[in-house]
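The complex appears here minus one protein chain, its other protein chains still in place.
Our next item is subunit A:
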Amino acid sequence: MEPISIAMISDFFHPNVGGVESHIYMLSAKLIRRGHKVIVITHSHPPDRVGVRWLLPSLKVYYIPFPTIASSATLPNYFTFLPYFRTIILREHISLIHAHASLSSLGQEAILHAHLFGVRTVFTDHSLFGFEDAASILTNKLLAAALKNVDAVICVSHTGRENTVLRGQLFEPAEDDPSKSVVRQSVYVIPNALVAEQFTPAPEPPPLDTINIVVLSRLAYRKGIDLLVAIAPRICAAFPNVKFIVGGDGPKLNDLLQVRERHLLQDRIELLGSVRHRDVRDVLVRGSIFLNTSLTESFGIAIVEAACTGLYVVSTRVGGVPEILPEDMISFANPDEDDLLRALTEAISLVSAGKHDPASAHARVRSFYDWTDVAARTERVYDAVLRTPPMDLGTRVRRTMQLGPFAGPIYTTILIVECLFFLFLEWWMPREDIDYVQKHWEHARFTQVCIAR
């Protein structure tokens, strides 16, 4: 497709680390490689991450001065973002925005504002949510409101797509029979990927006499650390040659420390504390089995990374995890102590019999997941979005009113006030006064200069 200018918008970006952050960065880098111009808009991290920064392959990042409320998310306030957003979109000549993560209010506000500039919108949802508690009900309503007028939605797994379709109410009347409602055609599944070069197996295969089980996860309830605490002593008692290497930090660290002390397993359970992402491979190559005890997981990139490093994976059967690897590279267990023990015992006997080959596992995962492929598939979504006609304001109001007897009028009011605010901004900060970007980074020119040196 023709090169376009894309703005990635999310509350979660570098210098924070995490799945969403690295997803945005890798996708942007690959899109730049394909000839597009990409910028990122996120909130600032005072004191030193403020203003405009450049990241390595010519990725420009705007850090907007908004305070965060919790877990690096900003407060949804709908209007204060518009002045910044307008200036950036106009000066960078953006033609498509791509918002990430459903809890990022910057992303949701950008989807709301984009129509004022004729900019098209794509949204990627990275996580799974339930429907029962008060926080889920509120955030799901916010998501449904934001997604009413989005042009395309991308989810990272098939389970994630089912979840997002229900949470965001992405249904519309069928074309042949308006009484039936069907899922919108613009909901895509594009998985995450990984940089296989960063997760190469150890040069020589791990020894068969000592089996190291690696756990790399935040030590929190949702990651199923209670299950780990329950099975670790039982595995240590059953197999004298098995050791645990646990990386990560969190509220459940004390439980692990206690169980280690109670069963005198100080030399069998190694606790590393939090592990930086660049050190993950060095921890992974020490083991031959990777254990994931999560209670919910949308994609489970840590599992794919471990499989790529040549580890055999044992995981709970939750969320999108059953979709990510073929059956012969991973063993599943129900989130149940006895079943997990069964799966882990089978995995230990399989690995100690030498039936798992790290090198071939690495080669297979490398062929499954690749960021270039992800970027190409995302580009097809952009292309499809740019081909569809944009919605006019009347359609937008009509669709927003469908949100419900209470939320509908509230969001319609927000939409109309936003349009008035936009008109005010057009008068107050005229387009002629905006400092437009004349030149972007030219990679070819940069290479030329570098070689000339």
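Some observations on this one:
Note that in this section contacts are C-beta pairs under 8 Å (C-beta built on N, C-alpha and C of every residue); 3 or more make two chains touch, one makes a residue touch a chain; residues count from 1.
Heads up, the rule we're going with is that contacts and distances are computed from a predicted model.
Per the UniProt record, the absent chain's protein name among "AP complex subunit sigma", "Exoribonuclease phosphorolytic domain-containing protein", "Phosphatidylinositol N-acetylglucosaminyltransferase" or "RNA polymerase II subunit B1 CTD phosphatase RPAP2 homolog" is "Phosphatidylinositol N-acetylglucosaminyltransferase". Contact with the omitted chain, checked across A:Gly160, A:Gly287, A:Gly310 or A:Pro358, is made by A:Gly160.
Residue-wise, the contact with the chain that is not shown comes from A:Gly130, picked out of A:Pro3, A:Gly130 or A:Pro207.
The chain that is not drawn here is touched, among residues A:Glu270, A:Glu323, A:Asp357 or A:Glu418, by A:Glu323. Here the missing chain is touched by one residue of A:Leu31, A:Val351 or A:Val381, and it is A:Val381.
From the set A:Met8, A:Val187, A:Val314 or A:Ala375, the residue in touch with the chain omitted from the display is A:Val187, counting the whole complex. Listed by residue number, the positions of subunit A touching the unshown chain are 128-132, 157-160, 162-163, 165-166, 183, 185-191, 222, 224, 226-227, 230, 293, 295-296, 298-299, 316, 318-320, 322-326, 334-338, 368-369, 377, 380-381.
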